[in-house]
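I am attaching a structure below and will ask some questions about it afterwards.
Here is chain A:
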Amino acid sequence: MKSALKKKLFVTAVALSFALTVPVATIAGDTIKFGVAGAQSGDLASYGIPTVKAAELVVAAYNAKGGINGKKIELLIEDDVCKPEVATNTATKLVTDGVDVVLGHICSGATKAALPIYKEAGVVVMSPSATNPGLTQSGDYPNFFRTIASDDAQAKTEVDFAINVIGAKKIAVIHDKGDYGKGLAEFAKTFVEQSGKAEVVLFEGVTPGAVDYTAIVQKIKRKGADTVIFGGYHPEASKIVSMMKKKRMNLNFISDDGVKDDTFIKVAGKNAEGVYASGPQDNSTNPVSIAAIAAHKEAYNEDPGAFYENAYSAALALLNAIEKAGSTDMAAIVKALQNEKVETPVGNINFDAKGDAVGVGFAMYQVRDGKYVEVK
Partner candidate 1 sequence: MSEAILKVSGLTKNFGGIKAIDNVDLDIRPGEIVALIGPNGAGKTTFFNCLTGIYTPSAGDIRLCNPKSGLKTKLNGMKPNKITEKGMARTFQNIRLFPTMSVLENVMIGRHCRTKAFILGAIFRNPATRREEEEIIEMSYDILKKIGLHKEVNEEARNLSYGAQRRLEIGRALATEPFLLLLDEPAAGMNPKETEALVRLIRQICSEGHSILLIEHDMKLVMSLSDRIFVMDYGKKIAQGTPEEVRSNPAVIKAYLGEEVDA
Partner candidate 2 sequence: MDYFIELFFGGLTRGSIYALIALGYTMVYGIIGLINFAHGEIYMIGAFTSFIVATVLSIYGFPVLAIVVIAGLAAAVWSASYGFTIEKLAYRPLRKAPRLAPLISAIGMSIFLQNYVLLAQTSDFLPFPALIPEFAFMEPVAHIVGSSDLVILVTTALVMIGLTFLIKFTKIGKAMRATAQDKTMAVLVGINVDRVISATFIIGSALAAIGGLLIASHIGQINFYIGFIAGIKAFTAAVLGGIGSIPGAVLGSLVLGLTESFATGYVSSDYEDVFAFSLLVLILIFKPSGLLGKAETKKV
């Protein structure tokens, strides 16, 4: 508790000192400026703070080795509260401060808003968590990379699992009307329809934070669904799951990365039992991952939070690319990212031409006895 507070004060002090720094004073060349952007306050802070911690640990390790090519790495940490309009300010600030590469942003919307700014400034950006397919597939952002698979890949995993493994025939696709959840749900719907082996009996959004989900649950029942695919985050998922139990319904519930979170199990309690969720592949046997988690435990005395491994991997990949490229020039870094493989907690990866990490995918998990267990 105490150390966490100290940490916060430290981060605050750092952020403040950056805020007061006039950009003219910074002369390019003495350090490599490594930006970290994402939600560090507000209701989505829990998704952004682990990324900051990962960056701090990786950078500290690099600096302890003497930096890259003799240059020390300097962290520039900026909060965007996951809001697009704030993200443009954050990006502007980082660019003004002469950032070389950026780890972030956390949310897809904020990332989309910020990317053009980085693009114009020639800054490579790598997100640990922005999963919107358009970010890479549109081809609009040659400077963008990510260490997480995109929503469509995730939806594909979920749908394949639903149809081929549990043999779903009638699927209700529900989402939370959000950027992430709705995007995912739309892909799921398309994939189910394409498969021809099952039908989508219901496609609807629920209002996040609504006091009661009885009506939608009754509707799922009425449509005769045997399986629910939910796109969104854990609070709504646990409300729907609990409501289904209350209404004595026993359906397969498949959800996503936003639900594959221990908080879901904590909140939904025994109602969580049997719920399936897709999540990043299990890296628990990967030595780099073990080391990364150990480093976090040592520094903060707790388990890492959401997207920690992805962020850790992104930081490693970025710094490795700078090292291999021997410069912070965008073209050189991009080339290095695409060609040089690097050992990270999410595997031995490089990036494809669009910016997605090769070999990073999803696996399915199920809640059994209060824990997520991978379903093979």
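To be clear about the criterion, a contact is a pair of C-beta atoms (placed from the backbone, for glycine too) under 8 Å apart; a residue touches a chain by one contact, two chains touch by 3 or more; residues count from 1.
Selection rule: all candidates are chains of the complex that A comes from, given by their letters.
Because the structure is predicted, anything quoted here is derived from the model rather than measured.
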## Note on the structure
Out of 1 or 2, the chain that touches chain A in this complex is option 2
### Message
Applying the document's contact rule, which stretches of chain A touch candidate 2 when the two form their complex?
### Response
43, 45-46, 177, 204-207, 209-212, 214-216, 218-219, 222, 234-235, 238-239, 242, 246-249, 263, 266-269, 271
